[in-house]
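Below is one structure, written out as structure tokens; comments come after it.
Here the complex is missing a single protein chain, while all its other protein chains stay put.
Presenting subunit A:
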Amino acid sequence: MTTTQPTASALSPLRGAAPPPGPRRRPRVSATQWTALGFAAPLLAYLGFFYAYPLWRNIDLSVHDYNVRAFVQGDADFVGFANYADVFASPIFVTALTNTVIFTLVSIAVQYTVGLALAVFFRGSFRLSNTLRAMFLVPWLLPLIVSASTWSWMMNSDNGLINSVLRAFGGDGINWLTSPDYSLTAVIIANIWLGIPFNLVILYAGLQNIPGDIYEAASLDGAGPARTFASITLPLLRPVSAITLLLGLIYTLKVVDVIWIMTTGGPANSSVTLAVWSYREAFGTGRPDFSPAAAVGNLLIVIALVFGFLHLRFQRRQDES
């Protein structure tokens, strides 16, 4: 899209130099438009192939009854919203929705708070602050399969590191991954650890944009650290916070890998989220059920879209003020 802009704006000096009225104007504009289209075409084609088509296909899958046979033969019956009705009526739906809400909200709340605290902490430079900050990025650099597997080893009921520490201090071991009461907590803990670097990096960058003289003026006025944080850091960081939370929300909504590797949504669906449910329907069993999986996937897209629009509205209101 950006490629069209220079061409359009560059046209104005030309028009000012020789105003060509009437018929001569039309072919030139059309040539410009063609050029613009030519430049935009690769991008449009890319968007079409990799965004619009999969999205359309997902909707198509969700309104047909694609069992394996129909998938190969291509003769799936159109069933309208029956798949959605099945999804809503399924006993897993309520569990998955509740778990998704808890997983997402707790994850991003803690990630944001810890990320912000660390960002503020690293703002004051001290010895080794860069090294330390770099080390906080490690969770981001590790492949997910590695970090999720490591977490599941650490949380193993019998031989896990966490339980051996608990026992060393006289506590009882917890069946982190194998008890229905703890499995959701376990995957949330792992997911929080994975998400902190992202929050730290974005918020730290946001903090760099707050001019230092404001803090100077505040300290001259006698504002303490708490007051400075509440009246300067937080308000000036609001746009960055909003985008961090929105991105965090979208990333967290669609988390499959961490949960799948650690608990596969179990035991007894206690850690299943909408995304995991969708993945399981499509790929997790010996029998792929693409239609319900697509229906659940589309629900997730709608949820993410709603929050996306909320963000846009929030931003517009902020731009106006």
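In this section, a residue touches a chain if its C-beta (ideal position, glycine included) is under 8 Å from a C-beta of that chain, and two chains touch if they have at least 3 such contacts; residues count from 1.
Here, contacts and distances are computed from a predicted model.
UniProt lists the omitted chain of the complex under the protein name "ABC transport system, sugar-binding protein" (options: "AzlD domain-containing protein", "ABC transport system, sugar-binding protein", "Spore gernimation protein" or "4Fe-4S dicluster domain-containing protein"). Here the missing chain is touched by one residue of A:195, A:265 or A:297, and it is A:265. Among the residues A:158, A:172 or A:221, only A:158 touches the chain that is left out of the figure. Residue positions on subunit A in contact with the hidden chain: 6-7, 10-11, 14, 28, 31-32, 34-35, 37-39, 41-42, 45-46, 49, 68-69, 71-74, 152, 156-158, 175, 177-180, 263-270, 283-288, in rising order.
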